[in-house]
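The other protein chains are all here in position, but one chain of the complex has been omitted.
Going in written order, the chains are labelled A and B, and every chain counts its residues from 1.
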Amino acid sequence: MADDRLRKFVLDWYIYIVLVVFWIVSSSISPFFRTMSTFSTIFVSAVPIALVGLGQTFVVLSRGFDLSVGVVASLATAIASVTMHWGIGPSIGLILVVSCAIGMINGLGVSKLGIDSFIMTLGMMFLLTGVTLLIRPSPGGFIPVNFKRFLLYQVGEFPLVPVLILFLTGCVGVLVLQKRRFGREIYAVGGDPESAKMSGVDVDRTRIKVFMVSALSAACAGLFVSARIGSGNAEAGAPYLFDSFTAVFMGGTLVTGGIGGYRGTIASALIIASIGHILQFLGITIWYHFIVKGLLLAGVAGLQLFVVSRERNR
Amino acid sequence: MNRIGRLQLAAFQPVILALALVVIMAIAGIITPGFLTFRHFKMVLYCNTMLGILALAQTVVILSGGIDLSIGSTYWITIMTGALLMVDKGFVTGSIVCILLGAAIGALNGIGISKLKIPYVVMTLAMMIILTGTLYVTTGGGGRGRAATELIRLSSGRVFGFPIITLVWILLTLLFYILLRMTAFGWKVRALGSNISACHCSGINISRIQTGVYMISGTLAAVAGLFYLGWARTPYPTFQSGAGVGANIMLQSIAAVIIGGTMFSGGRGGVGRTFLGVLVLAVLFSILSMAGLGVEWQIMLNGVIILAIVGLHSRVKLH
Partner (left out) sequence: MQGGRGLFVFDDGTFFGAAVMNRMEPQDKAVHDDTADMVRVDSIRKRFPGVDVLKGITFGLKKGRIYGLVGENGAGKSTLVKILMGIHQPDGGEIFIGGEKARIKEPSQARYTYRMDTVFQEHALIPQLSVAENIFLDKLDRFYKKGLIDQRRLQDEAKGALREVGLDIDVTLAAAEFGEDEKSLIELAKALSRKPEILILDEMTAPLESSVVNHVFEVMQKLKRQGKTLVFISHRLEEVFKICDEIIVLRDGNLEGVVRNSFQEDPLPLRKTVITMMTGTERGLSFPEKTGLKVKGEVVLSLENLKSKWLKNVSLEVGEGEIVALAGLRGQGQSRLLRTIAGLLVEDEGDVRISGKRLKRKHPRDAIEKGIFYISDKRDQEELWLTHDVWLNISVTSITDRARLGFIGRRDDRKAVETMVSRLRIETPSLAQIVRNLSGGNRQKVVLGKYLLARPKILLVDQPTMGLDVGAKAEIYHLLRKLSQEGIPTLAVLTDLEEVVNLPDRLLVMREGEIVKEFSKAVMDEVELLDSYYG
């Protein structure tokens, strides 16, 4: 019995074990890593990844892919950079409305038109990339200082607001998926969409909601990034597309949907954010982190499948 | 979802596409004189040869039920490796190494997917990330190395006035057309894309086919890379910070396949359709740039076409 509980614990929390081990190993290798300032930067870098990861987790769980998250984030920075001089509130409002609309269109295409989510969001991605470039052909624009200061507010070395955002996102993500009807319906739709439909789940509505969540969270990520870089940039969101998938898959959500959750995603976000730093401190050029990220993704995903198939055969 | 209807519509897609192409070209020809000349057409094909070869590769992979997200980075790593090698080792060695490299990357993809059971999305994505990193690390930004003179001559050479590399593309398309329709391998690829469990139960060697498919993809990417190198002479890869090198052309290759009408599941479609798809994209881009519209518009158009095509394929569910 204790053996089973241990096994279950490891399966659920393995990514946190990886994270902690990673931090411990990094800290012992490099004195620079051990500083508060490093961890502070890690947390701050992790916020946008965690945010796009939230939306992507929902989408992948429902058996889909959202390729438009990167460009939605970029679009958010672009819109922010040209509208924030009217006022932070209206600007944010506009961004949220636009991203809701984008999500809804994605969701409608996937559910009502039956378009494969990969293709639908691919098309949307192309479309929005063009739009973003039209709004913001080169980096620039205006992001109010208050906005920056608020989102990056630190107490001493500790990045209070970013960590708060991480915490809140984590709570929302995990609780909605585990304890709200919407969340359970996502698992149903991803696990067996035909059965879900037969059992009375409104599969179409669930899918639409899922893509709306994805676009919204990507927009929030974009807002945070705009605060960080202090401007709008059509390429700002691009890295987050692949990072979102990396975070989702590393975090234990299966690409086939129906299994996984946000708990792992958020830890993966922290790992991804940490990788760049440790390599920097080791004197390795920042580009190596690509390789490490790639290997990590393949390795963890493979391990995950191996374990899942072992579990299934018990 | 009336899938029966979908399959039947898909059968007609090449016809519709060809018609659309003719119409577009006719309109363009009226608006811009010189558009409908054979010379212009050759140039359009020439500029898109690389995309054409990559889309061809992607077609085979998609027919088998997978996708190669790493095709763009394989393409670029070949270009950079070729440039560096050819300075010292010359054309022959450089080319051979590059092609072997492409095949090797494909083999790694194939092994990861078939033996290690890593989902193809994850595997090729990871490969793309790894290759991007390797590229950055080893070359730090391009501008190094140079294509061998033979390669430069090849990329700009012509046979009876027709660019050689474009001919190669067309020949490769024909070759794969035959491969996919007249060999056991080809049909097994399509069966794989339709129902992998049935293949397993029927004793088809899934590992071999998957590995083969991705090796084809990697090798073709390498060929396309060499052609590009010959054209660009010294490469300056477009680093899309963090999105991965070659992401753009990878996505375009997928777009061309979709536009051509090969479906993601079901193992139906083919290289002829993709060829049409590339043509449509090429002509449209050509029109756009002649109209003076920048890259953004091309990218947007990509998206609009994709959405339009798939939208047409679907049947609206009314409630």
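Some notes on this structure:
Heads up, the rule we're going with is that contacts are C-beta pairs under 8 Å (C-beta built on N, C-alpha and C of every residue); 3 or more make two chains touch, one makes a residue touch a chain.
Being a predicted model, the structure only gives us computed values, none of them experimental.
Among A:Val60, A:Val201, A:Ala215 or A:Ala247, only A:Val201 touches the chain left out of the display. Note that of B:Cys98, B:Ala191 or B:Val280, the residue touching the chain absent from this view is B:Ala191. Although one chain is not shown, part of subunit A still touches it, namely residues 175, 178-181, 184-185, 187-188, 191-192, 194-202, 258-259. Where subunit B meets the chain that is not shown, the touching residues are 3-4, 7, 182-185, 187-188, 190-191, 194-195, 197-198, 200-205, 265-268, 319.
Definition applied: only the chains that are shown with their structure count from here on.
Taking each chain's centre as the mean of its C-alpha atoms, subunit A lies 29 Å from subunit B. Of all residues in subunit A, only 65, 70, 109, 111-116, 118-120, 122-131, 133-134, 137, 204, 235, 238-243, 245-246, 249, 255-256, 285, 287-295, 297-298, 301-302, 305-306, 309 touch subunit B in the complex they form.
Within the complex formed with subunit A, the subunit B residues making contact are 1, 112, 116-119, 121-123, 125-134, 136-137, 140, 240-244, 251, 254-255, 258, 264, 294-307, 310-311, 313-317.
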